[in-house]
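The other protein chains are all here in position, but one chain of the complex has been omitted.
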Amino acid sequence: MDIRFESAGASFGPRVAVEPLTLSLTENRLGVIGLNGSGKTTFARMINGLMKPTTGKVLVNGRDTRDEKTALADVGFIFQLPQNQIILPIVKDDIAFGLKGRGLTKAEIDRKVELVLARFNAKELAARRAHELSGGELQIAALCSVLATGPDILILDEPTNQLDLRNRALVQKTIDGLEENVVVITHDLELISGFERVLLFHEGKLAADAPAAQAIARYKELAA
Amino acid sequence: MQSLYVEGNSALHRISPRAKIFALFLLGFVLFLSNNLLLLAVVMLLTVLIYRSVGMPLKESAGRLKPIFLTIAFVAFVTLIVNPWHQAFATLLRLTGLMLFAAAVTATTTIAQFMDEITTLVRPLERTGWVRADDVGLAVGLVLRFVPEIIARYHAISEAHAARGLKLRPTTILTPLIILTLRDADNVAAAIDARGIRRHVS
Partner (left out) sequence: MSTRDLVLTALFAAIIVALGLLPPIYVGIVAVPITAQSLGVMMAGVVLGAKRGSIAVLIVIALVAMNLPVLSGGRGGMTALVAPTSGFLYGWVFAAFVTGFLSERLVNANQSGLVQTVSFFLAAVIGGIFVLYPFGIVFAAIVADVTLQKAFLGSFFYIPGDVIKAFVAALVGRAVMVGYPLLPVRI
């Protein structure tokens, strides 16, 4: 992936959530950890443009996130609460809805929906009602919806937070199998334990930028 | 939620939704302009035939009409008290004819067809900048998606009341129901925006 922070920081009024940072992210797997309120969530939202930098700029694949129309296209975002991401009653309709307005015919859309579901062995989810799915199934469905449009970077914001053990294992296995560039923000340290690069945020600043083992060790020190 | 559509292949199923709705309005117009009992009776009988042509089994087609007929009977009864009998009878014929045709249209048109009609209807209004046709489909989908969640939440709140030995009062149940549901709005909106679904809106 190609994400660049150029003295990019974010504040909510007087409160600084993320101090200006200059970073270049190119790895295929990136973890982001930190205590609640450390700025890791804001940082994640700066990558897909949900949060615009109040200072500096963020470039994704060379495009400025403040230019909404082009930047968002390359970045998919999975949120913490699975049930709030599927917005239509039936899973396949939800996936198809995200493909509207791109000049595709109905047949082409249906094909893409099929393909993305097959990719995650989730074909049986297609006709299911979102209301009846478990947390893990909802996250898989959300993954399908987000990946159907073909982003090359995927951000997952605490994807296993609300899940029980079985669903958690399912989501971990799925994430491990993703070819896309993946950024995972999480408290669930096992998810990122094998990542080549992990960023540790603390009070809005970057407290560590290292391979997983070191970042996690530093996190444990800070959290004590 | 089950729609009121009934599978079938009758003539009415194959006519375009627009034509059917137009016919309904036309029928309403004709029925309400006329006071001729004979005409009204004939039209009403025609609508009975049309309704039966939809092809539902007798029991089901009668079952669907029960609530409607209850209303009509009530209205007819009331009008009989306040109006001369032939006027009340005319009302009965009118309402029955109109409702039967409306029920026939309802049974032979799918949600998707209605959705398309509404979207087409709304599209010319996009120019005023007040509404986007695609937003209508999204709004409808969101409602259908979240109604079961809201009902589940209601039951959860009820249970919490029972567990604390509290009686269900409007403020103690409706307030949390509304607040919890509307709080979800921010998350859902963020998910929608992150997927670029309403890209045309700034």
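Labels A and B are assigned to the chains in the order they are written; within every chain, residues are numbered from 1.
By our rule, a residue touches a chain if its C-beta (ideal position, glycine included) is under 8 Å from a C-beta of that chain, and two chains touch if they have at least 3 such contacts.
None of the values given here were measured: they were computed from a predicted structure.
Visitor: Could you tell me which displayed chains border the chain that was left out of the figure?
Guide: B
Visitor: Using the touch definition from the top, which of B:7, B:60, B:159 or B:186 touches the missing chain?
Guide: B:186
Visitor: Per the definition of touch given earlier, which of B:78, B:125 or B:160 contacts the omitted chain?
Guide: Considering the complete complex, B:78 is the one touching the chain left out.
Visitor: Which of B:15, B:39 or B:142 touches the chain that is not shown?
Guide: B:142
Visitor: Counting contacts across the full complex, list the positions on chain B that touch the omitted chain.
Guide: 1-5, 21, 24, 28, 32, 67-68, 71, 75, 78-79, 82-83, 87, 90-91, 94-95, 98-99, 102-103, 105-106, 109-111, 114-115, 118, 131, 135-136, 138-140, 142-144, 146-147, 150-151, 154, 168-171, 173-175, 177-179, 181-186, 188-189, 192-193, 198, 201
Keep this in mind: only the chains that are shown with their structure count from here on.
Visitor: Roughly how many whole angstrom separate the Cα centroids of chain A and chain B?
Guide: For chain A versus chain B, the centre distance works out to 40 Å.
Visitor: Taking the complex as given, what residues does chain A use to touch chain B?
Guide: Contact set of chain A toward chain B: 48, 50, 68-69, 72-73, 76-77, 79, 81, 83-89, 93, 97-98, 100-101, 129-131, 142, 145-146, 149.
Visitor: Residues of chain B touching chain A in their complex?
Guide: 134, 138, 141-142, 144-145, 148-149, 152, 184, 187-188, 190-197, 199-200, 202
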